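What follows is one structure encoded as structure tokens, with my remarks underneath.
Only one protein chain is missing; all other protein chains are in place.
And now, subunit A:
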Amino acid sequence: METSNRELQAAEYLERHRIKELVSYLTSALLFFRPKPREYLISLLERLRIAKVTGVAFPFFMDNSNIVAMFEMMDSSGRGTISFVQYKEALKTLGLCTEDGDLKDDGHIITLDKFKEEVNKRMKEI
């Protein structure tokens, strides 16, 4: 069955506004904190809206401690650096980069600071 034009259009809409990530984030927040659903969702969405308008960096998907934790999980030997491949995979898992591969492979090692910086930069772009 070929995908109809409307279906492709809908898929493209989802991609453009990153709806899947947003819904995934909302659902995870709901299941984790288990509040009253509607009020909580409305408050989250309001905060997002304001963050977008004012340009303030909203702790969107992960905040600083999560980034550090993720880095430490990947850095198994505790040297303070991760390989470029790991770095790319991590960004893909976070949904912050697609298959473009527009990351420069500069000297193979990525430190925690560089990782944090890159993640935050990409978050702002959303």
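Just so it is clear, contacts are C-beta pairs under 8 Å (C-beta built on N, C-alpha and C of every residue); 3 or more make two chains touch, one makes a residue touch a chain; residues count from 1.
Please note the rule applied: contacts and distances are computed from a predicted model.
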Per UniProt, the name of the complex member that is left out, chosen from "Adenylate kinase 8", "DNA polymerase delta subunit 3", "RCC1-like G exchanging factor-like protein" or "Calcineurin B homologous protein 1": "Adenylate kinase 8"
Touching residues on subunit A - with respect to the absent chain: 9-10, 13-14, 17, 19, 22-23, 26-27, 30-32, 34, 37-38, 41-42, 45-46, 48-49, 52, 73, 93
